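Missing here is one protein chain; the remaining ones are kept as they sit in the complex.
And now, subunit A:
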Amino acid sequence: MDRNNSRRQVAAMKQSLFDQGLLDEQFIQLEELQDDANPNFVEEIVTLYYRDSSRLISNLEQTLERNPLDFNKLDTIMHQFKGSSSSIGAKKVKAESSLIREYCRTGNAEGCRKSYQQMKKEYVALRKKLENYFQLARQAGPLERACRPK
């Protein structure tokens, strides 16, 4: 039926996000916290994440514009950013964040700026992909049970 088909599509999309290395186990952990009373918890958390981290993104861009680069400040912001990204299971964004922190540690301004560009790309792309995923999940039916991708 249509509903089964939709559910298969949702599962396939989720599988794809995992295969691309965009999401990790934490995403599944969050899905497991969904129930009848809180059916859209993951979507809510992801929305909050993007809203909250936009503030960090502004801070990051301001900090990166300055010369010389304040590595300590950058690292502090990145610590927060990495933390939230990790909390929603954003695997690639988290990895890119770690890279930036490494460049901060070694005082590599060029490295920081380049990897920030890469991280922002991933961050923006993930948002779109998750929006699509949640939209499809809503259409497929309210009880999208947490299932581990293979």
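Operating definition for what follows: a contact is a pair of C-beta atoms (placed from the backbone, for glycine too) under 8 Å apart; a residue touches a chain by one contact, two chains touch by 3 or more; residues count from 1.
Just so it is clear, contacts and distances are computed from a predicted model.
**Student:** Looking at what's absent rather than what's present, what does UniProt name the missing chain, "Protein NODULATION SIGNALING PATHWAY 2-like", "Glutathione S-transferase", "Protein Dr1 homolog isoform X1" or "Response regulatory domain-containing protein"?
**Tutor:** Missing chain, UniProt protein name: "Response regulatory domain-containing protein".
**Student:** Among A:Ser6, A:Gln26 or A:Asn108, which residue is in contact with the omitted chain in the full complex?
**Tutor:** With A:Ser6, A:Gln26 or A:Asn108 as choices, the missing chain is touched by A:Gln26.
**Student:** Among A:Gln15, A:Asn59 or A:Ser86, choose the residue that contacts the chain missing from this document, as touch is defined above.
**Tutor:** Once the missing chain is taken into account, the touching residue is A:Ser86.
**Student:** What does the interface between subunit A and the hidden chain look like in terms of residue numbers?
**Tutor:** Residues 26, 29-30, 32-33, 35, 38, 41, 44-45, 48-49, 52-53, 79-80, 82-84, 86-89 of subunit A touch the chain absent from view.
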